[in-house]
Each structure stands twice: as C-alpha cells, then as structure tokens.
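Apart from one protein chain that is not included, each protein chain of the complex appears where it belongs.
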Amino acid sequence: MSAAAGIGLKPAHYRALLTDRPPLGFLEIHTENYMGAGGSPHRYLAALAESYPLSFHGVGMSLGGAGPLNRSHLARWRELVDRYDPTLVSEHVAWSSHDGYALHDLLPIPYTEESLRALCEHIEQMQDVLGRRILIENPSRYLEFSYSDTAEPEFLVEATARTGCGLLLDLNNVFVSTCNQGEDATRYLARIPSHLVEEIHLAGHSINTVDGEEIRIDDHGSPVCDPVWQLYRDTVSRIGRRPTLIEWDTDVPEIEVLLGEAERANEAAAVPSRDSIQGNRYALAP
Amino acid sequence: MRNNSSLRSSLIASGVAAALGMVAATTASTAAAQDQNKEKMEKCYGVALGGKNDCAAGPGTTCAGSSTIDYQSNAWKYVPAGTCSDIDTPHGGGSLKPSDSQVPKS
Partner (left out) sequence: MRSLPDLQRSFTEFLLSPPGTRVDPVLSVEVRGQRVPVEKRLAIYKNNVYAQLIGALRDSYPAVHRLVGHDFFRFAAMEYIRAHPSRSPTLLEYGASFPEFLGGFEAASSVPYLPDVARLEQLYLESYHAPEAAPLPKAECAVLLSDGSAQLRLHTSARLMTSSFPVSRIWEVNVRPAVIDGRIQIPGGAEYLLIVRPHTTVEVRRISSSTHAALAALERGCSVAEALAAGTDIDPGIDLPMHLLSLADGDTFCSCENQ
C-alpha cells in the first residue's frame, strides 16, 4: 500500500472519483454502509476497488461491550471482507450495543482489567471470524470513569500485546480526548510504541462552550486543525509514514476540499517537522 | 386504463429528463456535460444514496437550543409545516390546524 493519504468514501463523491480517478493512497468506508445485499452501493464500490486499495472501518461491532458480539453482524463483515479483500480492517475501542439495543455511538469504557478482558476476547473473535488481524482505534472521549485504573495509552498497548492486533492512531481523537480531560496529547503519544501504529486518522472537530468552559466534539465536520497537523508532523517524523486518512462525515464538502486535505497530509509527512529537527520533545517510544 | 407506454414509464427517468431539459435551457455546456456524465454514471451504477453509519458526533450537542435532545415534548407545538400545506388531494389533506389531540391536556 502506498503511503499517500486516503479519504473517507462518500456517496456524494462516487462520480467524481470514478470520472477523474485522483491519486489517493486508499479509500476508507464505514463497513456498515455496505451491508445491503446489492444495488448501487456495491456497484460503485466494486468499480472504485479497481482503482484504489480499500480500508474497511467498522463503527458497530461494539468490541468494548460487556455482552457477546452480534454473530450476524460478524457474518456480514466476513462476507464483505471476502468479497472485497480490503487492505486495512479496523474497529473502535468502544461499545455501541447492549442487550440487543444498538446505540450508534462510540461509547466510552472504563480502563480496567474487566474491560480489557472483554475487549480482547472480542478482538480475538473478530480476528478469528475474518481470518486476519485487525487494527483498533483510540476513541474520542467526553468523560472518564472514576474507577479506571489504567491510562488509555497503556490500555491500548496491552490490548495489542494480548491479541496481536495493531493500532489505528486517530490523532484528532487523541487531541480531543486529552483536551477534554486537561491532559497533554504529546505525553499521550510518547507512550505509543511506533511499531504498533499501522494507520493514522486525521479529522476536524468543533469546540462547544458549556457553562463558560470549552469541550471539544469530534464531529468530523471541518478541516484538520493546526494543533492536530503539528501532532501529525511530529508523529510521522518519529515513526515514519503510515497510511493516513482524512475523515469528513458531517457537512461533507466538495471532493476538492478533501483532496486538498489529503495533499496537505502528504506534504506534512514528506517534510520533517522543524520541532523534530530541533529537539525530541514529542518522542514516541521505540 | 393505462396504455403500454405509461406502464413502462419511470418517474425517475422522467425526473432526470426534466432536469436535463432545464440545464440545457439555462446553463453553459460544461454543466450540461456534467449532467450527461451524471446520467451516464447513474445508468451504469444507479443513484447514490447517502450512507447512514457515519461515526461522527451529532451537531449542536451541548450548545443551548441547538442540541437534538433540546426539544419540547409538548406535542401541541408541533404541527406539520412543510410542503404538505401546498398539496390538495381529492381526500383533503392540506389542513394544518392542530387537532384536539395536539392541544395539551391539563
């Protein structure tokens, strides 16, 4: 897979992509959007798969759920992976279903041994059913649990150690979560070993004000912000280039805007960060 | 009773044809070419409906008044108010006055 940046595939851009075939490292889909049996979505995806590597990114598996995984959902995932043979496969460190109710949001889990066991069991089950390794993504968080006994970076690293999965490092999520908790994104990233990171996500977020205090919301509805671009330059200069995705899901703009963001990611990855040349403040663990 | 041609007629196709007609009459040839491209593409692949499983947060969230869940549950405030007011059917249907059931029960 080329290191060139990719974009999230949106139906509004099907035609432009098929007509112009702009150079992109890959296209990423939300797997659930292609779980219909037939029709246009599959016709477009199959045609685009001839020109671009695909990344399948799930939003509904509920890997962090206390209950068992939804077997029919797993089976539909398997069918799609068999049919399209995507280059990358990923899901979230979050829960989104409970007791048969689907909540359609990436909900936070406490970072405890009990959560870790449930998560790892589900990662292993997903890897077994799909017959391949998956990547797990750090979530955006708007709250913490008072009884978490592990920090998020260590929790993620331990999950990869127990299951053999890789990490999808979402730098916007790191920034959003650490800002919302008054923590430091660079300290967070320093605790992620570089060899575990196999994909990077970049996106925009919004800032809301509640009772005079700011909280950042991961709405994927704007350009990547400058601090996240800085985190990206720092990360790439330490761990090397990785397949990098521009995510934009709300108020999706013209494709030119996404191509511009992808190009900006390519440029940022190609040019060593000035900070990284001058010092090693944001060093990632080896 | 309908004849064969109306049996085969497709509302979608007539919609596309009408749209093309408007473009040809009012805009430059590039727009017409784009529309032809669109029509050709839709012939090959179909109409692209939006995906629904997009993991972004909802808009508004905590801002007062802009959150999805900041809504008034008193039903009487909500009266159908879109294009239905422009449509008369033989069975009636343009009436938009709140029915008794929508008035709050005290």
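Letters A and B name the chains as they come in the text, with residue numbers starting at 1 for each one.
In this text, a contact is a pair of C-beta atoms (placed from the backbone, for glycine too) under 8 Å apart; a residue touches a chain by one contact, two chains touch by 3 or more.
Just so you know, these numbers come straight off a predicted model, no measurement behind them.
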Practice task
For the chain that's not shown, point to the residue among A:E114, A:E154, A:D184 or A:E254 touching it.
Solution key: A:E114
Practice task
Pick out the residues on chain A that sit against the missing chain.
Solution key: 32-33, 35-41, 43, 60-62, 65-67, 70, 73, 76, 95-105, 107, 109-110, 112, 114-115, 118, 142-147, 180-182, 210-211, 213, 215, 217
Handout entry: Where the unshown chain meets chain B, residue by residue
Key = 1-2, 4, 6-13, 15, 18-19, 42-47, 49-50, 52-53, 57-62, 67-71, 73, 75, 78-84, 86-97, 99, 101-102
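Definition applied: only the chains that are shown with their structure count from here on.
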Practice task
Between chain A and chain B, tell me the centre distance in angstrom, where each centre is the average of that chain's C-alpha atoms.
Solution key: 32
Fill in the blank from the handout: Seen from chain A, its contact residues with chain B in the complex are 10-12, 14-15, 18-19, 29-33, 39-41, 43-44, 47, 59-60, 92, 104-106, 140, 208-210, 215, 217-221, 247, 249-250
Handout entry: Touch list for chain B against partner chain A, complex
Key = 37-38, 41, 44-59, 61-63
